[in-house]
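Note that one protein chain is taken out, while the other chains of the complex remain in position.
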Amino acid sequence: MRRSSDCPGCGAPVQFTWSSAVQTACPFCKAVIVRRDVDLEKVGEVADLPPDASPIQIGSSGTFDNKNFTVIGRLRYEWAQGAWNEWHLMFSDSSSGWLSDAQAEYAVSFLYSAPEAYPPADDLPRGRVFQISGAQFMVTHLTRVHYVGFQGELPFTTSDRSEFMTADLRTTDARFGTIDYSEQPPVLFLGRFVDFESLKMQGLREYEGW
Amino acid sequence: MVEGNRVPAPAGIHCPNCGGNIELRGFAHTKSAVCVQCCTIIDPSTPHLTILQQFDEKMRVRPVLPLGTRGKWDGTLWEVIGFQQRTITVDGIAYSWHEYLLFNPYRGFRYLTLYNGHWSDVQTVHGLPSFVTAGGKKAVTYNGATYKHFQNAQAETTFVMGEFPWAVRVGERNTVDDFVAPPLMLSSEQTEGEINWSHGTYIDGKALWQAFQLQGAPPQVTGVYASQPSPYLGKVRSAWNTFLMLTLAWAVLMAYFTFSSSDKQIFRKAFRYAEATPGEHSFVTETFDIPGRGNVEVLIRTNLENNWAYFNLALLREDGAKGYDFGREVSYYSGRDSDGSWSEGGRRESVILPSVDPGKYYLRIEPDMDAQASAQAAAGMSMNYEVEVRRGVPRTFLFWFVLPLLIIPPIWTTIASAAFEGKRWAESDYAPAASEGSDE
Partner (left out) sequence: MKNPLYTLYGAVMLGGLSAAQWLGLGGSPVTEVKNVPKSVRENPGVYRSHYAFLPRWFGGK
């Protein structure tokens, strides 16, 4: 897999930090570039994201479960009561994960590959318990999510995203899951809430006055 | 990347209602900011500064932690950016508390609550508490601790100041359930069917005042707070443990004094007394040697039957320098009536003389029987008796006197602890009926 190609929009060289990246944005012409096999395709233009207070930015790095990661992409979502970021992490072993940051509450999650059929979001009552990898996950929140935009490199394309449902699952020990209905069939992310200090992050944004 | 590395300080806004300046501190997190001049809640994230609410000014409350105050708490620098008063109404009485919203751009949000001078440090809970029953009461377990249900109430937001990362509104009501495991408290808030949990730790206002470098003293503490740790926490158990140790020491001492007593017979002699015998009835014994140290017991054994005798006794030192003077009555009556056989008194009597110096002693014995009785009866009165003197007799009387004194502190601690818990739970949904009645 080539790490560098020319932007189909403006011809500028486009670098991929992560070999498995599917979507990125051209830093020069703001084209949304999707990689199909070896070809790059322009599928639209990125919109500027609204101002954001997250201390994390693309290029920030940190540690989770003794594995180093670099932040290479970002998804911005909104829901009825606010907005949050899903930072796309590339780990030192080339695996990928997500660091969600909702009002500076942080959680790290990974796509859970074991297949399971989840009922549609409309049929999923709060309080429903799923037995997943030896733990009981209870549905606590059902959220209508609005996709705002992205930055950097992602493992999938967001060109078809607008609104979708998610179901939040919780355990008794601060692990969590998200059933993501943006894809069919829905996919499950599993992870846990983390203390910001424990991530030992570097390359963070600084705040004037702090 | 296009994005700057440094986030500029949030620019203040002008209140779209009164034009007053509103300082902002929460960067892009802020979803509501309150204009203190005209009590208007504004969404500063909207381009036209949407007014969310205008609320009644007469409910103005003064925060004790001023907005903008910064302090290092739990290892992190926090800034007070929001303040709200929330109120519950129980039996027509309103109870209000303060909630201070703390912010750090890296660590997010945290709350300090203040009720009657009691402070709690509150954070969002990410795990899911499990509902259980503990001792027949509703409870939840979380992180290995069991929290007992304390109160269910409708909490109404009654005043707001500063800014919040959500759309805050005065008059908004939430169902709040508090569960306590002092000094910890778990609270659930239900909003539109969703339950959100927060976890509070009871903290000392003075520590807060120091951390935030505030002038004066924190508000006066009154009453017992739901999650206030009992000053008797663990002390009841340890007091009983100490009691156990002291009782052990007490038993060892008693055993020591019992078995180390010489308990030696040093004099024993039988006598006969007859009232009819003319002349002086008093007499002295031969001298005997009292060795060592300790007490001396003088035992009198008689063969009295339905009669009494009085013994004037004196244990006198041979040199006359010292003596012990005492008297004892011996009486024994028995018989049979409709209830069966009965008896009263005893045929023997014992006198303990404390700490008698060693030396040569003799006894002066003066027996006396009923001289006032009829001469005929008196003439026939007689008894056989025996006097014994023992040295170093084990005595446990004082031990039984001390034991109840030793048990006072653990009993007091137990009662005081129960009283403290009583005050705590009197504020809960589980108050005893009596105290509920007295509120009427």
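To keep things simple, chains are lettered A and B as they appear, and every chain counts its residues starting from 1.
FYI, contacts are C-beta pairs under 8 Å (C-beta built on N, C-alpha and C of every residue); 3 or more make two chains touch, one makes a residue touch a chain.
Here the structure is a predicted model, which means the values were calculated and not measured.
*Asks:* Which displayed chains does the hidden chain touch?
*Replies:* Among the chains that are shown, those touched by the missing chain are B.
*Asks:* May I ask which residue of B:Ile13, B:Val176, B:Leu246 or B:Ala431 touches the chain that does not appear here?
*Replies:* Only one listed residue reaches the unshown chain, and that is B:Leu246.
*Asks:* For a quick check of understanding: of B:Pro16, B:Pro183, B:Pro219 or B:Gly345, which residue touches the chain that isn't displayed?
*Replies:* Spelled out, the listed residue whose C-beta touches the missing chain is B:Gly345.
*Asks:* Could you tell me which of B:Trp166, B:Phe271 or B:Trp308 touches the chain that is not displayed?
*Replies:* Reading the full complex, the residue touching the unseen chain is B:Trp308.
*Asks:* Mind pulling the subunit B residues that touch the left-out chain?
*Replies:* Where subunit B meets the chain not shown: residues 234-235, 238-239, 241-243, 245-246, 249-250, 253, 257, 280, 282-284, 294-295, 306-308, 310, 312-314, 316-317, 320-327, 329, 331, 333, 335, 344-345, 350-356, 362, 364, 366, 370, 395, 397-399, 401-402, 405-406, 409-410.
In the analysis below, only the chains that are shown with their structure count from here on.
*Asks:* What is the distance, in whole Å, between the centres of subunit A and subunit B, each centre taken as the mean of its C-alpha atoms?
*Replies:* About 54 Å separates the centre of subunit A from that of subunit B.
*Asks:* Taking the touch rule as given, give the residues of subunit A at its contact with subunit B in the complex, in rising order.
*Replies:* 27, 50-53, 55, 57-59, 81-82, 103-105, 107, 126, 138, 140-141, 151, 170-176, 193, 196, 204-210
*Asks:* Which residues of subunit B touch subunit A once you look at their complex with the stated criterion?
*Replies:* 1-9, 26-29, 31, 45, 77, 104-109, 124, 126-130, 141-143, 165-167, 193-195
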